[in-house]
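All protein chains of the complex are present and in place, except for one that has been dropped.
Think of it as A and B in the order they're written, each chain with its own count starting at 1.
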Amino acid sequence: MTQAREDNALDLAGSQAGQAGARPSRRRRRFSVLTRRDKILLGLMVGFPLFLDLALIWGPALVSIGLSLTNWRNTQPLTWDNFVGLGNFERLASAYPPFWEGLKHNVLWFLVLMLIATPIGMFFAVLLDRDIKGSRFYQSIFYLPVVLSLAVIGIIWQLQYSADNGFIDAVLGFFNLPKPDWFGDPNINLWAALVAASWRHVGYIMVLYLAGLKSVDPSLREAASIDGANGRQTFQHVVFWVMMPINVVIVVITTIESLRAFDIVYIINQGKNGLELLSVLITNNSISEANLTGFGAAIAVVLLVISLVPIVIFLSWMMREDTSA
Amino acid sequence: MTTVTAVTPETKPVRSRRRPIQWGNIGVHAFLITMAVVWLFPVLWAFYIALRSFADTTLNGYVAFPSSLTLDNFFNAWTQGDLARNYIQTLAVVIPGVILTLLIASMVAYACSRYSWRFNRLILMVFVAGNLLPQQVIIVPLYQLYLALPLPKAVSDTGVLYDQLIGILLIHIVFQMGFCIFVLSNYMKTLSKELTEAGLVDGASVLRIWWSIILPLCRPALAALATLEFTFIYNDFFWALLLIEKGAKRPITSALNNLQGQFFTDFNLLAACSVLVAIPTIVVYVVLQKQFIRGLTLGSTKG
Partner (left out) sequence: MDEITRASQVSRREVLKKGLLGAAGLTVLPTVIAACSSAAATPVVTAAPVVTPVPGVSVTPAPVVTPKGLTGTVSLGSNYSDAIPKKAMQDMADAFTKKTTVAVTVNTVDHGTFQNQITSYLGGKPEDVFTWFSGFRMRFFAKQGYALAIDDVWTTLKSNYSDAFKVGSTGDDGHQYFVPIYNYPWAVFYRKSLFADKGYKVPATMDDFKALCKQMQTDKLTPIAFADKDGWPAMGTFDILNLRLNGYQFHVDLMAGKEKWTDAKVIAVFNLWKDLMPYHQTGAAGRIWQDAAQALVKKTAGMYLLGMFVSQQFKAVDDATLADLDFFPFPSLGNAFDAEKALDAPIDGFMIAAKSPAGQAGGEQDNARAFVGFLGTGAAQDIYVAADPSNVAAAKDADTTKYNALQQKAVTLIGAAQKITQFMDRDTRPDFAGANGMQNFILKFISNPSQDLTAFTQSIQKFWDSLPPAS
């Protein structure tokens, strides 16, 4: 297993076998070479970007937490009168049905990407990893949706799904089949949006996985096939496990993508009537005429807390990879 | 799934080496071609709609053979959507955005991965985690911050960061930085330690080592990231929507919003505009495909 990991030349696995040895002593020595000026320069090289990162990302994230405890509307100066404690969260839980629906849809979004789109992408990658003609051509096509702006993707799928002008219902109508109201029926519109989202996600996962597969040591497969394993068995018992680092990355990406999902549903109908997602509810409450800044911030805090789960898992995994190498 | 695994040539690995032409391969190709058609269809359909006139689709419906094909929609989208101006706005953000993001990210990655100091890993994580946060989590305070941060009139005609291309540029750099730092620091870790040490012994400053030794060696990773970042920044419309007020200052992706009328929606025109908006990223992707995929491979936390 260790052997396999080292053989996996994937950069993102951060394989550092070479440096493992005498690290602590080297560290001291290297620093001693640095002049005072060098240290200041290094400090600036990290310090300035770090300042920006804290000021524009982590700072606002913390301020969001503060705002979530207020009923501030952003039209008047914020005062202590605006403090409502956990009132926003109470309202979220008890008097705001879109919140639970949004949460449910985010989970569903994650499950579909994770259990359907991601495996399809992996499957495409496994197929294209072999020496088949036109592999590059297929890759280009499956990856194409990933380079498109979500604004463009929204229009493209509108042309497919629209009940009056869309391609799908026109074809169904031609064969006298029932024509579902893809965007309007709250029982199916989330699935319609998920098809569009998966269309994009599959290509993304395919490329990631393909890159991982390419870097798997061919001798491993050879050894497996000599042992009498067929292609599927080789993948199941050897390749998949060698690819663990990339598997983790894919799970993290899929989770984050499901939490970030926004553009497609926002373009379809601003995220209502069955298409509620947490990200959209934040936007609709705080960046809209409704202008419920504090309430929107409360939803943002929920999203923040949920997002921290995969982020922390990923970071601790990264840390372990780093030290175990 | 099952059908395809059944036709996988490797089920009989020994025979497959002897006989390269196989029914299994044909099955795989048939499957891949079918999927490719399914994948490509929505894009081709949009292109087809773009080539038809509004009058034609109104009269004959969208799913019909065309009475005539025309490029008018493209011309109209170009003028009505004010695309020329939007393209320029976009490039004014994307080009410096990509360059600055890579420069800054490479500095941080360099300082954190080539030198070991007390918090180098922690700081790397702060950057990476920041990149993974959903944008909605920070929008409200960020908006207020942009309104409050003063800028000299020479740089900003509004006197603040808000409604300035430079403001959009800044948030793009900060948000994309995390991803690039992650990729580049992993890449730099694979470079030999001796490089830095030899430089230091020779008396080169850390800045010089970064610029003349490390950056040139990172060229493949930088090229890959540049391709990726081009599409990421180009495709964004969320930040611009939020932080730019003047319609004329908005980037190309928001041109679609302008054409989606309140009273009158012409899907043919919208389809044409979508195609025009998509062309630059498709071109960049096709031309630089190799770098592109490599960039994704190098470090894959981009959400």
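To be clear about the criterion, contacts are C-beta pairs under 8 Å (C-beta built on N, C-alpha and C of every residue); 3 or more make two chains touch, one makes a residue touch a chain.
All values reported here derive from a predicted model rather than from experimental measurement.
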item	value
Residue, one of A:Pro98, A:Gly154 or A:Pro245, that touches the chain absent here	A:Pro98
Contact residue for the chain not shown (choose from A:Thr118, A:Thr234, A:Thr255 or A:Asn284)	A:Asn284
Chain not shown: contacting residue from B:Tyr87, B:Tyr162, B:Phe179 or B:Trp239	B:Tyr162
Residues belonging to subunit A that touch the chain removed from view	71, 73-76, 84, 91, 94-98, 162-165, 181-186, 189, 269-273, 276, 281, 284-285, 287-292, 294-295
Interface with the unshown chain - residue positions in subunit B	54, 58, 80, 143, 147, 158, 160, 162-163, 241-242, 245-248, 254, 257-258, 260-265
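Note that in this section only the chains that are shown with their structure count from here on.
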item	value
Rounded Å distance, subunit A centre to subunit B centre (Cα mean)	15
Residues of subunit A defined as touching subunit B within the complex	10-12, 14-16, 19, 23, 26-27, 30-31, 33-35, 37-38, 41-42, 45-46, 48-50, 52-61, 63-64, 67, 74, 123-124, 127-128, 130, 132-134, 136-145, 147-152, 155-160, 162, 165-167, 170-171, 174, 199, 203-204, 207-208, 210-212, 225, 230-232, 234, 246, 249-250, 252-253, 256-257, 259-260, 262-263, 278-279, 282-283, 286-287, 293, 296-297, 300-301, 303-304, 307, 310-311, 314-315, 318-319, 322
Complex contacts: residues of subunit B adjacent to subunit A	1, 4-5, 8-13, 25, 28-29, 31-32, 35-36, 39-40, 42-43, 45-46, 49, 57, 61-63, 104-105, 107-108, 110-112, 115-117, 121, 123, 125-130, 132-145, 170-171, 173-175, 177-178, 183, 186-187, 189-190, 193, 196-197, 200-201, 205-207, 210, 231, 234-238, 242, 253-254, 256-257, 267, 270-271, 273-274, 277-278, 281-282, 284-286, 289, 293-294, 296-303
